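In this view, the complex is presented without one of its protein chains, the others remaining in place.
The block that comes next holds subunit A.
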């Protein structure tokens, strides 16, 4: 779910104790640097897998920003997620160099094999599909990040094998 689709009137799911500690640690680690907001958001997403909307007021307060300003930043950048991802994240490159060696066929394969489009998580929570535009691996494409690991020269079979080999029981 993208941040835009969160109903504005709904109360935010509260931060758990450990999430709050994580957010506070991220704030403490980066608050004193120049332009601290992105480093804080990166630290939160790295630790939690996403940026819980409920942590935005906390970050906003610490940086003397409005909650709207922080929300505006989180929602602007493709990298930040506002909901937890599936157990695996497949970030497939959609840029031209990968298209020229079959990336579009990979998109079709994933749509039919996993029943998900970009920005969606499969019903069983196994896989989240994300779009990325260029991983800098343009001469070894098509490319993707699978759980943060860069893989090149992809085929539909290789994607299936990589996802299967990483799926936890």
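Simple rule for what comes next: a residue touches a chain if its C-beta (ideal position, glycine included) is under 8 Å from a C-beta of that chain, and two chains touch if they have at least 3 such contacts; residues count from 1.
Assume contacts and distances are computed from a predicted model.
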item	value
Among "NADH-quinone oxidoreductase subunit F", "Cytochrome c oxidase subunit 2", "ABC transporter substrate-binding protein" or "Chemotaxis phosphatase CheX-like domain-containing protein", the UniProt name of the subunit that does not appear here	"NADH-quinone oxidoreductase subunit F"
Option touching the unshown chain, where A:88, A:128 or A:143 are the choices	A:143
Contacting the left-out chain in the complete assembly, out of A:12, A:38 or A:123	A:38
Touching residues (missing chain, whole complex) on subunit A	33-39, 41-42, 63, 69, 72-73, 76-80, 95-101, 131-141, 143, 145, 148, 150-153
